[in-house]
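With one protein chain held back, the other chains of the complex are shown just where they sit.
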Amino acid sequence: MIGVLLRGVLAGSILSGTLLLYATLGEVIVERSGIVNLGLEGILLIGASVAFAIASVTGSAYLGVLAAAAAGGIAMLLFGYLVVGRRANQLATGLAMMFFGMGVSALVGKSFVGGVIAGLPKYRVPWLSYLPWVKGSTLFNWDILVYLAIPVAVLAWWLLFRTRWGLGVRAVGESPTAAFAAGRRPELLQYQALFLGGLLGGVAGAHLSVSLTMTWNEGMTSGRGFIAIALVIFSKWHPLRAIVGAIVFGGAEALQLQLQAQGAQVSPFLLDMLPYILTLAVLIAWGGARRSAAPAGLGRTFYGTE
Amino acid sequence: MSAGLSAAASVRRVISRAPLFLRYLFIIALALGIFALILVAAGKDPFKAYADTFAYTFGNVYGFSELIVRMIPLLLTAVAVAFPARIGMINVGGEGQLYMGAWLASGGALALSGFPAWALLPLMTLLGFIGGAVWAAIPGILRAKKVVNETIATLLLNYVAPMIISYFVFGPWRGVESSSYPQSPAFSDGARLPSFFNTRIHVGLLFALVSLLAYWAIVEKTRWGVQMRAIGGNPEAAERLGIPLVLYMVIVMAIGGGVAGLAGMGEVSAIQGRLRQGLSPGYGFTGFLIAWLAGGNPLGILLMTFLFAVITSVGDILQITQGLPYSVVNILMAVILFVVLGRRSVRRASR
Partner (left out) sequence: MKTLKCIAVTVLLAACIAVAPAIAQDKPTLIVGAIYVGSVNDFGYNRSMKDGLEEMKKNIPGLKLIEAENVPETAESERVMENMVQQGAKLIFPTSFGHMDFALNVAKRHPDVFFYHPGGYKVAPNFGNFFGNTQTAWYPIGIAAGKMTKSNKVGFIVGQPIGYALGNVNAFEMGARSVNPKVQTIVVVVNSWSDKSKEAAAANALLDQGCDILTMHVDSPATIIQTAEARGAMSIGFQSIESRKLAPKGWITGLGFTWGKFMTQTAQSVINGTFKPGFVRQGIAEGMMAVAPFGPSVPADTQKLVNDSVASLDKGFNPFTGPIMDNKGVVRIAKGESWGGDKMGDFDWFVEGVIGQAK
């Protein structure tokens, strides 16, 4: 019984956690450059609606994912123009982007609601997926975005911590003036980071609509953008720790449904609250230590805790 | 591309020279124009949509009264953001605070359903305030103790509050006469805020106006208000001056949350008549945007709230007469914000 529960939670957490990971990675890169994007929810929605629309029209879910990435990137460039180009308040701009994403996604997705698409094809790992414990579950029988999630996280880590570009981005996040003095171009680096974040956010949204649910619904991301923002802090702005965070949070989501499917006697609402309370609890428990891990120049008006 | 940018620059120059009221008018006209273009691109008729909205909201008593009804919770959530903003606290938790105010007020209504209105309503109002206040005090304390940033904390609590309500309407507070649907029993007459004439405008309007006035009075006219501005500008200096920062932060957040809680109390007491799910279509976030657009200026809050209420009507019309999802009107809201955000000088001037 426990084995089945564990397997179910693991399987569920990987499925739910994939899009959380992509979204978190995007936001990590963005915040490392010193910008907070509260509008991540809007980017996810744009990605989800565009992916579904293109997949419906072209019949290819892969094209949908690519289109979603592009749409996310473009939306983030708009965000960038406002917060970098016009030095607008990041929080307000972020929330405006959230509303923008809600509206644009509703408009784009309107004609495609109820459409049926084939979804991203799934690939089985040759003999791993036939192991006795694994067989019959969704483990090792995933679409390409799931398989690529961890490699992308490693790539993000490598980009941020092992390349000159990443060093520049992080320097801008710590102190734009110092970076400028050192010969970098802070604004260009920020635009690049934002664009990359948009690509990843678009992909995250796409996974929801063309793989997990194979449908489009207004507002279907249900606050996952905000969970990702919390996850960024949870993982101390580090792409590799984000993997753990995404699995834990995907797992919390999966746990309550798996428990129900086992007949557990817990209120579904209390279980539903778990991911959010968990985030808050973790933030409180490790809050002190985390603060110093934040890029010093993050958001300026965003980070009041010194 | 560069032609577009220089056109934008010249528009900007023109607008920044006009008086404040005209500036807002231009911004709105520009946003309406951009939105109209989007509607045309979507194959819809923007002029008809705007015309229908005008006819419905201004040519019609009920329609106009609905605008006021819409404004009540928005005014409250806007003040809930503006007040803490004075000391640099960012309260994005209006949603959750509204729900918790509704929850606590409902608890009072259900527990004391036999009480007469003159006793029960003030009690519920107090409970509504306390509910929201506590919900905001939690992030306030976390921020004051430098544990968690209040933006994230208030955001997360936004999601927990509606679930608490769901738990209660499905469980302990489930109404018996409608056990088939998750909602509390209907409130007694004594627990219902009265409405005016034959409209849905209710006494919550008084709460909203009083809160707005109190906000203005405190911030502009009292020593406390001056202190707050000092803290908001330079926390370290304020601390050196002996101002108890932690206490300030918690109390101010609590007051802000309490005002949002009043919005929740108004919704359950006047509009819904019971506790159920889905009380707020984003009032908390919209309030944030209103407060920000108004730069914390009370008159600006009033005007912006009116504007947003009208935009809601545009959304309804779009849905009924043009077949677009209501959510599309969020684009209009976002465009207004983008236009304002793209112009730094407006905000500075109105501060």
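Each chain carries a letter (A and B) given by its place in the written order, and its residues are counted from 1.
Following the convention adopted for this analysis, a contact is a pair of C-beta atoms (placed from the backbone, for glycine too) under 8 Å apart; a residue touches a chain by one contact, two chains touch by 3 or more.
Model, not experiment: these values are computed from the prediction.
Put simply, the hidden chain is in touch with A, B once you look at the whole complex.
Checked against the hidden chain, the listed residues B:116, B:171, B:194 or B:244 yield one contact partner: B:171. Of the candidate positions A:174, A:187 or A:218, contact with the hidden chain is made by A:218. Contact between subunit A and the unshown chain involves residues 4, 7-8, 11-12, 15-16, 113-116, 119, 122, 136-138, 208, 212-215, 217-218, 220, 222, 253-254, 257-258, 260-269, 272.
Touch with the hidden chain on the side of subunit B covers residues 10-11, 14, 18, 26, 29-30, 32-33, 47, 50-51, 54, 56, 60, 62-63, 66, 166, 170-171, 178-182, 198, 200, 267, 271-273, 276, 278-279, 281, 316-317, 319-321, 323, 325-327.
Operating definition for what follows: only the chains that are shown with their structure count from here on.
Distance between chain centres (mean CA atoms), subunit A to subunit B: 28 Å.
Touching subunit A in their complex are the following residues of subunit B: 38, 42, 88-90, 92, 142-143, 146-153, 155-157, 159-160, 163-164, 166-167, 170-171, 235, 285, 288-289, 292, 324-335, 337-338, 341-344, 347. Put simply, subunit A touches subunit B in their complex at residues 38, 78, 81-82, 86-89, 91-93, 95-100, 102-107, 110, 218-219, 223, 226, 229-230, 233, 267, 269-270, 272-273, 276-277, 279-280, 283-284, 287-288, 291, 301-306.
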